[in-house]
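Right after this comes chain A.
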Amino acid sequence: MVEKYKRHYGSGLDALTYLGQNYFTVDRSLIPDFLKLLRDDEQFDYCVDITAVHYPKREKQFDVIWILYSFARNERIRVKTQISDGESLASAVPIWATANWLEREVYDMFGIKFDGHPNLKRILLPDGWHGFPLRKDYGILQQDKEWVQINLGIESGQ
Partner candidate 1 sequence: MLESLKSFLEPSVARTPGEANNQLWALIYVLIIFAGVSVAVMAMNWLERKALAHFQVRLGPMRVGPHGLLQPIADAVKLLIKEDIIPSEADKFVFWIAPLIGLLAAFTVYTVVPFGPSQAVSDMNIGILFMLGVSSLAVLGVVMAGWASNSHYPLIGALRSSAQMVSYEVAMGLAVVSAILMTSLHGMGLYGVSKLSDGTGTLSMIGIVQAQQEQHVWFLFKFFPLGLIAFVIFAIAMIAETNRAPFDLPEAESELTAGFHTEYSGLRWSLFMLAEYAAMIAVSSIAVTLWLGGWLRPFPNLLAGSAWDFIFALFPGLTFLGLGAVAFLGTARMPKHPYFKIQTIGLAGFGVVLAGIGIILLAIPIAAKVSNHTLLNAATTTLLNVYWFVAKVAVFMYLYIWYRATWPRYRFDQLMRMGWKVMLPISLGVLIVTAIVGVLL
Partner candidate 2 sequence: MNEAKNDLTNAVSNLDFETPERPYLDSNELIINMGPQHPATHGVLRVILKLDGEKVLGTECVIGYLHRGVEKIAENRTYTMFNPYVDRMDYVAAVSNGLGYCQAVEKLLAVEAPPRANYIRVILTELNRIASHQLWLGTHALDIGAMTPLFYTFRDREEILKIFEKYCGARLTTHAFRIGGLQYETYAGFEKDVKNFVAFVRPKIDEYEELLTGNRIWIERTKNVGVISAKDAIALGVTGPVLRASGVKWDLRKAQPYANYSEFDFDIPTGENGDTYDRYIVRMIEMRQSLRIIEQAVAGIPEGPIMAKVPKVIKPAVGEIYHSIEAPKGELGYFIVSDGSTQPYRVRVRPPSFVNLQALDIMVQGMLVADVVAVIGTLDIVLGEVDR
Partner candidate 3 sequence: MTPVATPFFFYMLSGFAILGGLLVITRKNAVHSALALIVTLLAVAGLYLMLYAPFVAGVQIIVYAGGIMVLFLFVIMLVSLERTVKERQFNRIWPIGLLASCALLALFLGVLAKGKTLFEGRPIPPLTESNNTQQIGLMLYGNYMFAFEIASLLLLVAILGAVIMAKKRI
């Protein structure tokens, strides 16, 4: 399987294993097609999770990770891609409906936009919040003072 895709996509794709867990790193341009391929041809019909990791020192700051599972093969796989701040990815909602909230959470926490998402807005934080808390440059005690002052009426903003 890996060989087939490597041949097909060439340098845009790499297959790795760490601690017995397989993952692909793929180029951002391959994203919706490759995920769709995994679902349709390889039976990865269950999208376990979508998440991201922030590496502020890198040029391409974000890793976006799809964790997939196949009921038929009883196998888990991770797909990983790198994007830089401000770039957007194609949404996986047409592929797995569950991606809806998961992508919203990624957007909420990291500010990564997903094109074609039906309702991309904050999910855990309130709508008017500024900043993306899970980025590394967002301090753990940091709050959106303005939001707190306006909505909660707390003058100090904490």
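Here is how the candidates were picked: all candidates are chains of the complex that A comes from, given by their letters.
The rule is short, and it goes like this: contacts are C-beta pairs under 8 Å (C-beta built on N, C-alpha and C of every residue); 3 or more make two chains touch, one makes a residue touch a chain; residues count from 1.
Bear in mind that the values here come from a model prediction, so they are computed numbers and not experimental data.
S.K.: Given the candidates 1, 2 or 3, which is the one that touches chain A in this complex?
M.R.: Touching partner of chain A: 2.
S.K.: Give the list of chain A residues in touch with candidate 2 in this complex.
M.R.: Those in contact with candidate 2 are residues 18-19, 21, 45-49, 51, 53-54, 65, 67, 71, 74, 76, 78, 96-98, 100-102, 105, 109, 119, 122-127, 133-134, 136, 138, 140, 150-151.
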